[in-house]
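Quick one: this structure, given as structure tokens, is what I'll be asking you about.
Complex shown without one protein chain; remaining protein chains in place.
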Amino acid sequence: MKFGILVNEGPFQHQASDSAYLFTKAALEKGHEIYRVFFYYDGVNNANKLSEPQADDRDLVKLWSALAEEHKVDLVVCVAAALRRGIKDDILAPGFRISGLGQLIESGIVADRQITFGD
Amino acid sequence: MKFGILVNEGPFQHQASDSAYLFTKAALEKGHEIYRVFFYYDGVNNANKLSEPQADDRDLVKLWSALAEEHKVDLVVCVAAALRRGIKDDILAPGFRISGLGQLIESGIVADRQITFGD
Amino acid sequence: MEEEWDEDGPEVVKRFMYVNRKAPYGTVYALEMLEKVLIAAAFEQDVHVVFMDDGVYQLKKEQETKGINMKNFSPTFRALEGYDVEKLYVEKESLEARGLTVDDLVVPVEVLSSQDLKALMDKQEVILTA
Amino acid sequence: MEEEWDEDGPEVVKRFMYVNRKAPYGTVYALEMLEKVLIAAAFEQDVHVVFMDDGVYQLKKEQETKGINMKNFSPTFRALEGYDVEKLYVEKESLEARGLTVDDLVVPVEVLSSQDLKALMDKQEVILTA
Amino acid sequence: MLLHTVNKSPFERNTLESCLRVCEDGAGILLIEDGVYGALDNTVVADLIKKRMGNIKFYVLGPDVDARGLGNQTMIDGIETVDFGGFVDLVEKHSATQSWL
Partner (left out) sequence: MLLHTVNKSPFERNTLESCLRVCEDGAGILLIEDGVYGALDNTVVADLIKKRMGNIKFYVLGPDVDARGLGNQTMIDGIETVDFGGFVDLVEKHSATQSWL
């Protein structure tokens, strides 16, 4: 089955990105396809490559990037939400791309199931 | 009187930074001193100079920077919270400086009143 | 309207529901949700917008935001009709708990009881919340 | 302890109160609040830490965070004593509403009724919340 | 006495209730941001404040009231409206401020 994922919050402040990541990983392990992970609202902060968590803490930016590399997951950051919050190509982590909100709606249309993680 | 201000949230997602800014401005207009504005948690995102809101929206990063310039307000971003969230010197807006959490405690000790804006 | 989509729309038309439960201005969710609704309309999907809990306050008339230095986005709700977003629903129980009536709102809406809202939600294919 | 501060501490010792009302892990507030408490202790202030509402869950024993890929920070509460942070308070009403007792908590705390907490809060000079 | 600020809607969260539970008689409570909904009369949560009116002094931040389109709504009798300057004055005249988030 094709899943579409929406992430509304950045890393650390809320658990949303953690839950979304673990759900995405579990879906891939079960052989499902992740059509797209769309980052909206403060969710765009998941794509900030300057993020440097403590050594014994999880590193969500790197975890998402690794998922994109290993499983060709499409990680899309909303351009409007990102501009406001200062997430631009200069600091965009590998595997993420910046695009329009239409990519979220398209995900809702194409995916068999669309699910939101937020606060 | 000396005021210390703590901002726990970034711009946009919550009103905290807006309220803190308007409070700080009002205190200055009344002739009070702002000892320090300390940015903690997602509040560190207020210092991201790449932030580019829509033309008809307020620009909190610029507003804080202007306050620092005009009134010599000390804007301190917590180093630990900022590292996690990828706010580093490369993208630090004018008027902000990165320092330790001790600066918040010192603000609480020195200021006559310490007030928190958050979610 | 449904016929029009069958003729001119994309191949797939899904039932999208946007559930607004947050008050305006205290958080950005209301504003950025509205941007999502407008985009969905451009994709000619079957858009349903629900206001319940504090979300009903998004539609309150007479918003004057100058004093908090933020943009008043409530007029945009009146523009939704121009984008063919006409299915706006408000939960009756949420409205009543707040002492509000439809006369307090910036746009015409259909008032649904929780019971009727249940049935409408259950038919949706994509539900976006914030 | 107060005498010790008079002898060795900085010139100003203020009554700092940290009010923890949020559950752990769902949001970062609990973890980063704890970092603030530790710093205040280093400045030899008169630190009071209150747990009320869902904040009491921060102290729940047996936290096992491997399954959500996050760091279990509850052992740090046991380290607070080493930093001379010994004034930990839990609101009785919050504990009871959740069916918990002090035996469920990772550290010894003083249980205060809302009434007693009122009086303690009113004496504080700096109150930090999240 | 303390000044308490409450920025959450009492329809959505327990914040105002918790604040009232540990708020001393004689203290001040200022409703800001989404907290201003608590100041409205004729709602299912209006009694929270009405029960303590007289023992606690209640204030509401006018710019937040206006932003939410509540300028002409009936407020609970006895709540005083302040602007940001008044907010600063309240922080100054109380011994310390507790922000309920």
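General remarks:
The first chain written gets the first letter, and so on, giving A, B, C, D and E; residue counts start at 1 in each chain.
One rule holds for everything that comes next: a contact is a pair of C-beta atoms (placed from the backbone, for glycine too) under 8 Å apart; a residue touches a chain by one contact, two chains touch by 3 or more.
Worth saying up front: this structure is predicted, and the values here are computed from it rather than measured.
Listed residues D:54, D:91 or D:125: the one in touch with the omitted chain is D:54.
Mapped onto subunit D, contacts with the missing chain fall at residues 22-27, 53-54, 57, 60-68, 70, 72, 74, 97-99. Subunit C meets the missing chain through residues 19, 21, 52-53, 91, 93, 114, 117-119, 121-122, 124-127, 129-130. Within the entire complex, the positions of subunit E that touch the omitted partner chain are 11-14.
As a convention for this text, only the chains that are shown with their structure count from here on.
Here the chain-to-chain distance from subunit A to subunit E, counted in touching steps, is 2. Chains making contact with subunit C as well as with subunit D: A, B, E.
Farthest chain from subunit E, judged by C-alpha centroids: A.
Averaged C-alpha coordinates put the centre of subunit A at 34 Å from the centre of subunit D.
Note on chain placement: the centre of subunit C and the centre of subunit E lie 29 Å apart, centres being C-alpha means. Subunit A and subunit C have centres, each the mean of its CA atoms, that are 25 Å apart.
Contact with two or more other chains is made by residues 12-13, 41, 57 of subunit A.
Shown for subunit E are the residues that touch two or more other chains, namely 7, 33-34, 63, 83, 96-97, 99, 101. The chain pairs satisfying the stated touch condition come to A-B, A-C, A-D, B-C, B-D, B-E, C-E, D-E.
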